[in-house]
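Quick one: structure below, then a few questions.
With one protein chain removed, the remaining protein chains of the complex are shown where they sit.
Labels A, B and C are assigned to the chains in the order they are written; within every chain, residues are numbered from 1.
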Amino acid sequence: MAAGTTYLEAIRQGIWEEMERDPDVFVIGEDVGVYGGAFKVTAGMFEHFGDRRVVDTPISEEGIVGAAIGAGLMGLRPVAEMQFSDFISCGFDQIVNFAAKCHYRWNAAVPIVVRAPSGGGIHGGPFHSQNPEMWFVRTPGLKVVCPATPYDAKGLIKAAIRDNDPVIFFEHKALYRRVKEDIPDEDYTVPLGRAKVVREGKDLTIVTYGAMVWSALEAAEKLAEEGASIEVVDLRTLLPLDRDTVCDSVRKTSKVLLVHEDTRTGGMAGELAVSITERVFEYLDAPIVRVTAPDTPVPFSPPLEEAFLPNTEKVIEKARWLYRY
Amino acid sequence: MAAGTTYLEAIRQGIWEEMERDPDVFVIGEDVGVYGGAFKVTAGMFEHFGDRRVVDTPISEEGIVGAAIGAGLMGLRPVAEMQFSDFISCGFDQIVNFAAKCHYRWNAAVPIVVRAPSGGGIHGGPFHSQNPEMWFVRTPGLKVVCPATPYDAKGLIKAAIRDNDPVIFFEHKALYRRVKEDIPDEDYTVPLGRAKVVREGKDLTIVTYGAMVWSALEAAEKLAEEGASIEVVDLRTLLPLDRDTVCDSVRKTSKVLLVHEDTRTGGMAGELAVSITERVFEYLDAPIVRVTAPDTPVPFSPPLEEAFLPNTEKVIEKARWLYRY
Amino acid sequence: MGTVEAITPHEQTQTDEQAPLAHQCLYYMALMREAEDRIERKLYRQGKVLGGVYVGRGQEAIPVGTGLLAQPQDILLPSHRDMAVFFIRGVPVRRVIAQYMGRMGGLTRGRDGNMHMGDMRLGIVSIISALAATVPVASGVALALRYKGTGGVAFSYFGDGATSRGAWHEGVNFATVQKLPVVYICNNNQYAYSTPLELQMACANVADRGPAYNMPAEIVDGNDVFAVYEAAQRAIAHARSGRGPYLLECKTFRMTGHSAHDAAEYVPQSLFEEWAKLDPIERLEAKMLEHRWATREEIDRLRVDVVREVDEAVAWADASPCPDPVTLTEGVYETE
Partner (left out) sequence: MGTVEAITPHEQTQTDEQAPLAHQCLYYMALMREAEDRIERKLYRQGKVLGGVYVGRGQEAIPVGTGLLAQPQDILLPSHRDMAVFFIRGVPVRRVIAQYMGRMGGLTRGRDGNMHMGDMRLGIVSIISALAATVPVASGVALALRYKGTGGVAFSYFGDGATSRGAWHEGVNFATVQKLPVVYICNNNQYAYSTPLELQMACANVADRGPAYNMPAEIVDGNDVFAVYEAAQRAIAHARSGRGPYLLECKTFRMTGHSAHDAAEYVPQSLFEEWAKLDPIERLEAKMLEHRWATREEIDRLRVDVVREVDEAVAWADASPCPDPVTLTEGVYETE
């Protein structure tokens, strides 16, 4: 049992263990080598695994993703790092048109992981704080992972590396050092595509993922004092989407609040809402509502960023409204 | 009254008239000059306006969008062409990070239009048939337009060119020469951000846009024979989204079917569904359901593509189910 | 522009040992010409082939002169005018025709069309439409080849226009920094769709881009299959020996429109006429006759055989079923 492992360290361990286990796994990206990555997720790997398995690249997101795809087609298992998820738009075509469509088109597996540190709350401003998951959730052929806990982060990065499809792995920067958890020493994975009920309840369901899982849990805790029994579903993987777990919960509680840190229009809440109305509309006792960031770039100045980000208070307010509905 | 003007010709006229009206309007893209564009939307412009206003570029989508942004910042009004909307992913960063965020960040207007021929039904296969609108609908700062008729196509391209914000203008390739309409000779625009009820009805609402408007209208026509009175809302602009018109219609009909040619997960139906449940949930008498393409790349072979694309029959089936619900 | 004047002359010493190679080259070039002609001029016009059709008429020496040098462990990333690469690598013509017709017999079983196909078992990576997208991918392929230590080389093919793309630059830059085993094979056919070279790049030759990456670059007469072959030998030897990438610019001309629907009215007729005289197949035949590597009859027989091979391929392809719509959603993921 590794006591008090951070989310960041859990990811680092996951990659490290997979590299030990399988010589085909390697790391590629900007400053991932000697420097150990902008967030130090790959710290020590260069010294341990050498420059053939920890490959520093020029500043070329399209080049990095393309190289990962090429190596993946050859049977290697590249773990590519985007220094910030904001720069994934620079390697976009390779992800959405090359990697995503290979298997469908010509049966060629592309077993790559693209790691992308995402999310706000670190005063990063418009270009170091985005949550770009929906660009990929709408792209068939990709898998999209957004872990919330150290346990899941490690289990999911390992599952992602072993998976034979292209996986976009969003790591929430604000969680990197903020959350800690005791995690097993033994090898384990968390399967892709399975949501998890992280808190049981019967009055309403909050569906969320990433950093917002913690706000949802806090909100549920607070509202328990008001008598509300809130269930919290952590999606963990956004694509493939575990609609069964979500709908099962809605069947039980009949009310649902959708929460994401991403901006509002075109966010994950939409896909969840339509999936719910399609499948379990008759169980609904209240409007499906959402708590999200507003439709703006992520602002830099702390008071603006604070107003921008969804948080426990905003979740409480909406959840209370829904509970009383 | 220009009799029987095609959708393609309507767009061409719209750009041409704006170029005549305003010397700051110019066209930029691959093969837009002497060749008149892959679809001939810019045919004749090079000869008429010259090489300073009809700029042929190297194969560089990022370069084209970037150049449009730079010229736009200088007060010109570039109309940039992506040869196919599928290649917009190559200029992605410039659109979603540069153009979309300028005004919010530093008050700089980016009055550009990026034209993108999109959609299937032309046997184009996975890379000449996509509907990538959701990448942009989820990106605050952009405007996204998807006209369905020649009248709207002309009015909207003119409005887009006059607009001071970056507009992504999706032209459905299957409509280019397929739909014709008599349109006024006089200058007119169609305002961005306003949906239109293109058929009135009281039993259920179909919300859609682009080529699917025609399938929805056909389906409504057919189902009228079965006694169903179907309202059809053509969104025309996806961002900003005219939620009022959609919700007004749902208030009236209490049932809603969402239709898009784009693939299912993460498609426009989601945003519509959550907007509807948030605002007019109590008016709903039936599940919100959707007709969309399945979550695959767009396949090439005609029988596969036909199975892939939503069409009148598929809309009828779901609409009938909803009508009888 | 529009001429082959800029080509560095190569001293070619023709010997009789080259006769078998000449036959091989002629076969593949003729096969590609015939298959593409059939697709573009028959099947497309008959409506049996739909969608975009891009052919390499007049450019056959490039995929043939390079592809024949590929070792089994090498990986090829052909572009959209390099059909012969598939034949050389063992893909039967019938499967290529079926691919164009959207049939189950095609390499993508109808999921994709035209040259958008590959097969990793044969060491061929499929292009996607976005030009130059395979160039960064070739770097990754070469990284893997080096890591596995098989001595393999990645063959990265593209046109002149594709070199304008950022993806091209990023791919080449990374491969040269890492000294990866990649051979870049550019077919400079003077046009990208309707765009002539001088609107595509300010430099006179694609090879002028080599120094930007500290990469050797060579210009070769792309309509002379032996010249291409010999230059490719140098290029491949360089890459295989661990000295990093090598750029081969093959000057040629696109003897058609951009695609089957394009009449290429923007190309001066004189250019077509000038380049018709440099047809790579005719030039090879002339050389074979001159050196007595083949008789007129042998060549004629070869051409007849090729026509028959394509006839049979078309028949086979036409009998191949279209994919069943119930399979539509299968295979989006390797692991569902």
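By our rule, a contact is a pair of C-beta atoms (placed from the backbone, for glycine too) under 8 Å apart; a residue touches a chain by one contact, two chains touch by 3 or more.
Since the structure is predicted, the reported quantities are computational estimates derived from the model, not experimental observations.
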Neighbouring displayed chains - absent chain, whole complex: A, B, C
Of C:109, C:209 or C:283, the residue in touch with the unshown chain: C:209
Residue touching the undisplayed chain, where the options are B:68, B:258 or B:304: B:68
Contacts of chain B with the absent chain, listed as residue ranges: 26, 52, 55, 57-58, 60, 62-76, 78, 93-94, 97-98, 101-109, 111, 140-141, 143, 163-165, 240
Hidden partner interface residues of chain C, rising order: 164-170, 173-174, 176-177, 179, 198-204, 208-209, 211-215, 244
In chain A, positions touching the absent partner: 30-31, 33-35, 38, 56-60, 62-63, 84, 86-87, 89-90, 122-128, 294-297, 299-304, 306-308
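Everything below uses one rule, namely that only the chains that are shown with their structure count from here on.
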Chain whose Cα centroid lies at the greatest distance from that of chain A: C
Whole-Å separation of chain centres (CA-atom averages), chain A against chain C: 41
Cα-centroid distance, chain A relative to chain B, in whole angstrom: 30
Residue list for chain A, restricted to those that touch at least two other chains: 93, 97, 101, 104-105, 140-141
Residue list for chain C, restricted to those that touch at least two other chains: 108, 111-112, 116, 128-130, 166-167, 332
